[in-house]
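Report on the structure given below.
Here the complex is missing a single protein chain, while all its other protein chains stay put.
Letters A, B, C and D name the chains as they come in the text, with residue numbers starting at 1 for each one.
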Amino acid sequence: MTETTATFRPPRNQWWDVWDQFKTHKGALVGLTIFVIIIAGILIGPWLWDMAPTYVDLRARNKGFSMAHPLGTDQLGRDILARMMAGGKVSLSVGLTAMGLAIFLGTTIGVLAGYFRRLEGPLMRMTDLFLALPLLPLLLLMVTLFREPLSKSFGPEGGIFLLIVTAIGATSWMQTARIVRGEVLALKEREFVLAARSIGTPAHRMVLRHILPNVMSPIMVSATLGIASAIITESALSFLGLGFPPDFPTWGRLLFDAVDQIQLYPMRVVLPGVAISLTVLSVNYIGDGLRDALDPRIRGR
Amino acid sequence: MPRKTVQKQKTGGLMRDRAQPVLEVTNLKTIFRTRGGEVHAVNSVSFDLKPGELLGVVGESGSGKSVTMMSLIGLLPSPPAEVREGRVMFDGLDLLKCTPAQLRAVRGPGVGFIFQDPMTSLNPVFTVGYQLREPLIKHMGMTKAQAQVRAKELLDLVGIPDAAQRLRDYPHQFSGGMRQRVMIAIALACDPKVLIADEPTTALDVTIQAQILELVKDLRQKLGMAIVWITHDLGVIAGIADRVMVMYGGQIAEQGPVKEVFARPRHPYTRALLQTVPSVRGERADKLNVIEGQPPILRAAPTACPFRDRCTTRFETCDRANPARSPVGPGHDAACFWDFDASAPRTDALIKEAAHG
Amino acid sequence: ERGSDGDVKILYAQAVSTMNAYLSSGTKDIEVGSLVLEPLAGFNEKGEVIPRLVTEIPSVENGGISEDMKSITWHIKPGMKWSDGTPFTANDPVFTANYCMDPAGGCAQLARYEGIEKVEALDDLTVKITFKEPKPNPFMAFVGATSPILQAAQFANCTGANASTCTEENFKPIGTGPFRVTEFRTNDTVMLEANPNYRDPAKPAFATALVKGGGDATAAARAVMETGEFDYAWNTQISPELQAELAAAGKGQFVNAFGTLVERIEMNMTDPSPDLPEGERSTAKHPHPILSDLRVRKALSMAIDRQILVDIGYGEAGRPTCNLVPAPEMFASPNTDCLTQDVEGAKALLDEAGWTDSDGDGIRDKDGKKLRLVYQTSVNAIRQDFQSIIKQWWNDIGVEVELKTVDPSVFFGGDAGSPDTIQKFYADVEMYANNFDGTDPEPYLAQYTCEKAPNPDNQWQGENINRFCDPAYDEKVKELGATGDMTERSTLAKRMNEMLTKDSYVVVPLVDRGRLSAHSNSLGGVILNTWDSELWNASDWYRIK
Amino acid sequence: MFQFTLRRLLIAIPTLLIISLVIFLLLEAAPGDPLGDVPLTVPPEVKAKMRTALGLDAAWYVRYFLWLKQMFWVEPMHLVDTLFGTHLAEGMQRVISFQSRQPVMDIIAERIPQTLMVVGSAYLVGVLIAVPIGILSAYRQYSWFDNLGTFISMVGFSVPTFFTGVVLIILFAVKLKWFPSVYDTTLKVTDWASFTAQLRQMVMPVTVLALYNAAQISRFMRSSMLDNLGQDYVRTARAKGLTEKVVVLVHVLRNSLIPVVTVIALGVPQIFGGAIITEQVFKVNGLGQQLILSIHANDLPMVMSLTFIFATLIVLFNLIADLLYGILDPRIRYD
């Protein structure tokens, strides 16, 4: 038998292993680098380039690239660089949180539906219901009911942020729920779940410890796609008056506003478009890497 | 590799002395490229197979039995697998050098393969009949109707009752034993010269296993093909094989006629293996013998004996060189520096070479 | 010659949902309907009433209008025919009036028939309308595209509750206009052909017409100006730069004309604070804590440079204005004092009103309260630009501004349950555009009386959304209602306009918005008319060869 | 299987009733008023009268039951009438749109052709290009083709259709003048010329939508193929001496298509839902555009009926997806 006196390490935080594996995934590293650059640009950028994104300068309308305005100005003379940075902050935080919420809801509902037989029928019918609900009236209703109470308790921006995030999250979890449910149904029959049951693990810990970690990979895919749609949906929401105050830039809105003028000022369309695509791509690759890294079977190889 | 005649045996009764081997493998090396580096799964394996012969292959899990056989007809996924060197002569054709089309022509009519796991080796969405007809239509040039007739015959042959009906069923509608028989039928479809059976009965229980063993004996008599039978179960080998090949750590540890090897094992691994198995008959030991330790991790081609860490008769030469196979009896060779008859290191050319090199 | 010029294609960014103006209040429906259905009289591009199916315009002089202003008599041109060949008689207008005034019908143009006691046919060619009270402006019923004449025979079974079940009739009405419908696809396309019985045998020049709906203003303009797929695009309100860009393609041209549509900022005279209990918010109970002060309102107006707004948002299709009633000429006040921006003056005014920046954060305050306003409007690219610019100007004079946008269907929807309607006005200032129908501003100015303020008791349905309340103004409204003399009416109206704008700054007009439409270079005869349907003279359109 | 279908269909009835009630209540509660379009100049009393005429003053449950009756009793009878020339529904009120005062079902029927034509063929094209791309990128995983595929589908997914649509219009309608920018719904295909005209006007909207659909489906296809390429039965197929083409396109594809086909089936209701933005950009005026118009106009009967039909399709296609799974995968049998 093996030596028991050999030196040994105490259990090490498994996130180190994850990171070690993650580092070996080239795409993921590139993705992470780009993502970090984007985040840094958004967070640190405004310190270096401290022009207010909402500052209207009517003498400098529709300017091209210049020293004063590296990315030019828009039709009201607002600095596009500053707007891109401010917009990124909003878009990314909305995208990430809304995606987080959608994933949370979808996963919860999917897991409950998959794990508890009795809940499956009602929950899946509810999923159908949400898929069928007309989005626009639902969103408008949400604004009507919650805009004021929320902005009262969290300030106008915080309140609207919450509202947007909930609105997007609450209307985009269905796909995830469906996928997760399918996976859970299969996982439930696996023997290690039975093994945990023989130990007396109660249902909630069973789900947290044994089911959830094993449905990470489809969740990760949904998450990647979720960010993209959340960023786009946010811009759609502002056309319902549900978005942030109208002078508040977001990537989605910058893109939409510029589309009409695409012939005159193509760069104004390209910039936010590229920003969104880059974010989505980098998140996608990070997701790929993370999925591999989180799977100890792949990690060990 | 020494080409010695194998003693004639009663079983099968189709031994052909001095016959040309149908399959001749020389110095086969297969590696896997993985993130953690290369895995040398098969190292310089050489063996041959004569027409009508049943070669048993035993060895611990992971010793490279399946990989060796799959390398022969290029069935390993590549990447990560890579056949580094070696020569596989079949019917005058080097299977490692021929074109994919030539290789495809060999698979099926030349070499039939029964895979380890009958549960997953059949395509779940096609009927058994379809899967049986496929090679018939492709290789035997049959029409669909002809193939259907032949498929029914094949199922009858492997002893599935009500064959005509069952052709329309899907694999999941068969029990494990029946699926394994279907796999055998597929492998036999084109009357292969060589049949490679990779642990065809491991997943089955004894009564079903007994049925299949009977079937194979039967078929061999009827069709006269050469068979490679991979298994862990020494009992099975004892029952059906003419010759046995013991693999360890990607190499052949010992090879020889079944009775010879079982009676006078010349490799410590074979010896240990034979001792671990309890029996349903005879004396019952108080404690089972075990082979202590772990099989080697094949990160590189071994430069020393791969079994040395678990060997009871290890001595310094074992750490220095990897023993080559050398004859220890008629048609019997082993890769070990220890002489069990003398209970001392060998004294012949093999050890001298190693001691110098 | 009729039908010689082939096909004309018209693009409406909003799709047409019915041809019957009485069942829809959408401009697009009314205008496209006007190709088929005609009123007795219409307006020309100058806002003058012109005869269509009648011999002349009634007046007191020619006896068409009674001395007491309680009745008006129309004389139908002899020989008028419906498109199915039957004669047009006085019966038809009478039927039309009854059709709309039927309480179960849900007539969308009921306002045009307000105050009518009865409509009768004196003979086959004479119609007389009697009013309950004297009507200084009797050109409501049967005048303009909003009150066209339906054929009694066709709609006989479509009165009252049946109005909405007559799909075939509503989509393919028989009319007297230059065209008749051949195929109608709801909210999509209307296909028309020349009316064989049109009164002028040489018109219309086009044999067929197609009206397509959908898309947005930019796309519509593009289809005429750049790709040339369409001959005419309705309401192509796009940014001036884009206008220039599209015009450069050389396929068509923009036409514009000014009417009474004014983009304005409305000041809330009551307190919209969410801290107030529901039911008291934005009601007369609580005057606005900041905007109740005239000096603040005036300062806010002074900080705005209207010309810049026009340049950015409308270009040729707009002009700065200080008036609520910018047209017609006789009702437009000469007031221009707001046209020059005066930032310093605005600051001084705020100082004077006691709003000073005591803590140096750039925002004025008074008694510990910040000068902070919520500024709402509907979702619309130009409005959002305006919001941003005006916010900047107001920031410059030390006012903090929070912007808010609302979906137009909610904002203008008037749903008492929603907090975001213009009527509820749960904001400090709001911006939108409004106009009045026809040429008479009386009903429009009459909206600003005290009792018309929306409040919980009238389910927030009033039109005086500023909650402006001045007894002197209410007096003037009464006076105007009783005045028949045109010059007197004009001075009164100008005065009232000034009371709302330059005297009180309750309404802060910004831009007099014209109509902007586009037509291809090969389409001739287009004259844009803001007083009536844009397609008012489609019978005169022709192909330039 | 039949039993299963029947059971699911039976369950679908209460489900749909509940869904319809929820939708109705949602539309009731949502802000907006069918009279929102009425000019601000119209006095409130007049508006009140118009409201009564629309039946809006009745309590919500009365209107809900009225709608139920019209939808499930009158409309089917009307359908029977038009099909067989009977007069069952004579004199009964059908579901009428507030906006156009036309029976809602007639409008929907009028619009289905163009929606199916454009959105449907876009879906078809999307699937047709997604499947081979998915197969190839899985078969050559991590090759340049696979990486390019990933890149394009990710970009395709993250760039909204309002952007791609306008870009196409500028390029192909404005600059090159190859295709019209406005879709003509009245075009009837009678001869070769009108057929090419129909094709030409479909090219751009179909491209935009197909790109978007393909981006998603190809991802599913790829991962499904990857799952199956490593299976043991693939090795068996190769061991039989089958060509790579047969191995991949028959054995692996058939297995990989099972999950993908169900995903595709689940996407079909979206076709009937229309592609709101694309229809708008190209003025296709299909069901999606009608829905958005009706929502903006607060045309409750229209929105209600459209969403309900949509819900029915979703429930139905959920069932179809499950059934397809059972049919394609012999291992799954519904008792």
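The working rule: a contact is a pair of C-beta atoms (placed from the backbone, for glycine too) under 8 Å apart; a residue touches a chain by one contact, two chains touch by 3 or more.
To be clear about the criterion, contacts and distances are computed from a predicted model.
**Q** Just to verify: the chain that's not displayed, which of "Oligopeptide transport system ATP-binding protein", "Nitrogen regulatory protein P-II family", "NADH-quinone oxidoreductase subunit K" or "Fumarate reductase subunit D" does UniProt list as its protein name?
**A** Looking only at the record, the undisplayed chain corresponds to "Oligopeptide transport system ATP-binding protein".
**Q** Among the options B:46, B:211 or B:313, which residue touches the chain absent from this view?
**A** Once the missing chain is taken into account, the touching residue is B:211.
**Q** With the full complex in mind, choose from B:21, B:80 or B:176 the residue touching the hidden chain.
**A** Of these options, the touching residue for the absent chain is B:176.
**Q** Would you indicate which residue among A:108, A:201 or A:263 is in contact with the undisplayed chain?
**A** Per the contact definition at the top, the residue touching the missing chain is A:201.
**Q** Could you pull out which residues of subunit A are in touch with the chain that's been left out?
**A** 1-4, 6-12, 14, 17, 190-192, 194-202, 205, 209-210, 213-214, 294-297, 299-300
**Q** With the missing chain put back, which residues of subunit B would touch it? List them for me.
**A** Residues in contact with the chain left out: 10-11, 60-62, 161, 175-178, 204-211, 213-214, 232-239, 258-259, 262-263, 272-274, 276-281, 284-285, 287-291, 294-295.
The working rule: only the chains that are shown with their structure count from here on.
**Q** Based on CA centres, what chain would you say lies at the far end from subunit D?
**A** Max centre-to-centre separation from subunit D belongs to B.
**Q** Using mean CA coordinates as chain centres, what's the subunit B-subunit C distance in Å?
**A** Computed value for the inter-centroid distance: 91 Å.
**Q** If you average the CA atoms of subunit A and of subunit B, how many Å lie between those two points?
**A** Subunit A and subunit B have C-alpha centres separated by 52 Å.
**Q** Mind pulling the residue numbers of subunit C that touch at least two other chains?
**A** Within subunit C, the residues that touch at least two other chains are 410, 417-418, 420.
**Q** Two or more other chains touching the same residue: where does that happen in subunit A?
**A** 140, 143-144, 260, 263
**Q** Of all residues in subunit D, which touch subunit C in the complex?
**A** 29, 31-33, 35-44, 46-54, 93, 96-97, 99-103, 106-107, 110-111, 169, 173-174, 177, 180-182, 184-186, 279-281, 283-285, 289-290, 293, 295-298
**Q** For subunit B, which residues are in contact with subunit D within the complex?
**A** Of all residues in subunit B, those touching subunit D are 70, 73, 75, 77, 100, 104-109, 112-113, 115, 117, 120-126, 134-135, 138-139, 170, 172-173, 183, 186-187, 189-190.
**Q** Enumerate the contact residues on subunit D facing subunit B in the complex.
**A** 230-233, 235-244, 251, 254-255, 258, 328-331
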